[in-house]
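After this line comes chain A, so read on.
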Amino acid sequence: MAKLDSKIPSGPLADKWQQHKTQIKLVNPANKRKYEIIVVGAGLAGSSAAATLAELGYRVKSFVFQDSPRRAHSIAAQGGINGTKNYQNDGDSVHRLFYDTLKGGDYRAREANVHRLAEVSANIIDQCAAQGVPFAREYSGHLANRSFGGAQVSRTFYARGQTGQQLLLGAYSALSRMVGQGAVELHPNSEMLDLVIVDGHAKGVIVRDLKTGAITRHSADAVILATGGYGNVFNLSTYARQSNTTAIWRAYKRGACMANPCYTQIHPTCIPVSGDYQSKLTLMSESLRNDGRIWVPKNKADIKKEPSAIAEADRDYYLERIYPSFGNLAPRDVASRAAMRMCDEGRGVGETGLGVYLDFADAIKRLGEPAVRERYGNLFDIYHEITAENAYQAPMRIFPAVHYTMGGLWVDYNLMSNVPGLFVLGEANFSDHGANRLGASALMQGLADGYFVIPYTIGDYLAQQKPSAQSNIDRPEFKQAAESVSAQTKQLLNNPGKEPVSHFHKRLGKIMWEHCGMARTKQGLESALQKIPALREEFVANVKVPGSAETLNQSLEKAGRVADFIDLGELMCRDALTREESCGGHFREEYQYPDGECKRDDEKFGHVAAWEYQGPGQTPLRNIEPLNYEFTKMSVRSYK
Partner candidate 1 sequence: MNILGSLFNSSIGKKILMALTGLVLVGFVTGHLLGNLQIFLPPQKINAYGHMLESLGIGLWLVRFFLLACVVVHVWVAIQLTRENSAARPMNYGVNHTNRASLASRVMARTGLVVLAFLIYHLLDFTFRVQHPEWSRHSFALADGTLVRDVHTMMVQGFSRPGVAFFYILAVGLLSYHLAHGVVSLVQTLGFKNERWTRGLECFARVYCWGYFLLNAAIPLAILGGWVKAHV
Partner candidate 2 sequence: MVASTPAKKLFSVTLRVWRQASPAQLGKFVDYPAHNVSPDMSFLELLDVVNDGLTVSNDEPIAFAHDCREGICGTCSCTINGKPHGPGKGVATCQVYMRSFQAGDVIVVEPFRATAFPIIKDLVVERSAFDKIQQAGGFISARTGAAPDANSILVSKAVADLAMDAAACIGCGACVAACKNASAMLFVAAKVSHLGLMPQGQPERDRRVLAMVQTMDEAGFGNCTNQYECSAVCPKTITHDFIARLNRDYVGALFRSKLQPVSASAGGGA
């Protein structure tokens, strides 16, 4: 049974982080040079961490599977990043951001972590501005803000529709600077395939060079995973195609606990699937719901008609009908589930029947086309590029899609997992968003972790360790891990199967979407727990991985990742099944209020579920970290 000590410092909420920083141990500057740190991943969390640790004097090795750190999935974030600057003088404060985030997460996050996140958020904006991030500006030259869901103040900073790109390029430039100085050793095209544990501490990784196939061992005094989210377990999502769970999954198999894996965020406004070949779902900004009206035909018979041929009286503006006070601005999860229900009733539109209309006809009548173009022109362009349809003339078709995973490896207040020496940052950990993440908070968390938390907290661990990276590399644990990686590679390549990997990924995605997606039921989850092991068996027997191990082999990469997704999918279903309540992104149909809101059970489930691996074929162990709210009252989340 894993020991889950959250190490939350005592004292008043607002003082915890400051005090903690003064109390934790430090590594003196001359000694930092002696410690090596491996950072896997160079998205916002990984790049910022690697750059900052190198600035402090640690020797850093950075691994990414992309051909450059600049291509991490963080690059795709559009909307913005939160920061409590209160530049708008609208009453924002650290406490307000803390409270919004905690409430947005449906009271399933740690108070202390969230408060720290809010505290450092302002420093992040300063840091990024100093790096030359071209944030949007007012004519006066001051930074501009916009408002985002779940908040009543304007605290979101942005750089056109490419905030993630600009923040990542900022962090990447800081990282590049340290690489140029020789302080960071960069390993692109390098996929971590195992974590090495020596005497109970994380001391290294096994890496496959994706260009040459070479499998290498790397030792260090601490290992940081900043490997992003695992939404691609659903096959189709708004994630980059290569995002995967392998790094955290292999760490899980080495003993790190996986916390709340079932918490998944589904975004209501994405471009729907158009065919079986589909590889990616594209996000359309939620802001569209401010002026668009959502509807489906009242009669099933009408679903194949041109929308213009459906009379006003035959349209069902279902959000306005079911949620008269919120209408089209119903919260993300509610809007997503309602769309799903319409499609389940057979009233979905588009070729696949999985879509609802988002209609701007009224807005165009009211405001005129130029005004609508001014507000949403670039989104209408993206829509046109993908669908070849003109949304000024006919309604858009939208559908919900998987967008973010709140779950991840369990970490304590220092961002260290239950495996000493293994730290987890960014979307890969579980810590700050509870059961639901607010918009513009993931970028904030990634950079908070990398720039402002890990540089302090890792010292506390290292100060208690003797530098030992060099002496470990010949230990049998490294040899054993490298051999097991080679063996898995060989096994996949030699499998006498017939079906390509994508075949299994698609099927897994369908199972997950159906049973562990927007709305979950006991029955559905139980059936998924039957189907997934069967799928795994079929995968093992019948997957075909062409090519060799010694070159770039994208089929092999995919096969390893999908194998892990299958295992993770099973754990997610198990987690969803055992959490007998609804909260945030986890919606169990059995537990809801009459208006469709989540019905939490704080008494029984006011805790983090941290799953512990027990070996192949064994049911994992469900550990619990109780969420002790010292300062806030867990209340029913309501946005009415």
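The candidate set was assembled so that all candidates are chains of the complex that A comes from, given by their letters.
The working rule: contacts are C-beta pairs under 8 Å (C-beta built on N, C-alpha and C of every residue); 3 or more make two chains touch, one makes a residue touch a chain; residues count from 1.
Not measured: the values here are computed from a predicted model.
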Contact partner of chain A within the complex, picked from 1 or 2: candidate 2
Of all residues in chain A, which touch candidate 2 in the complex?
48, 51-52, 55, 66-71, 73, 75-76, 85, 87, 123, 125-132, 134-143, 159-160, 162, 165-166, 169, 172-174, 176-177, 179-180, 186, 188, 211, 240-242, 274-275, 277-280, 282, 304-306, 309, 351, 385-388, 451-452, 455, 498-500, 502-503, 544, 546-547, 551-552, 554-555
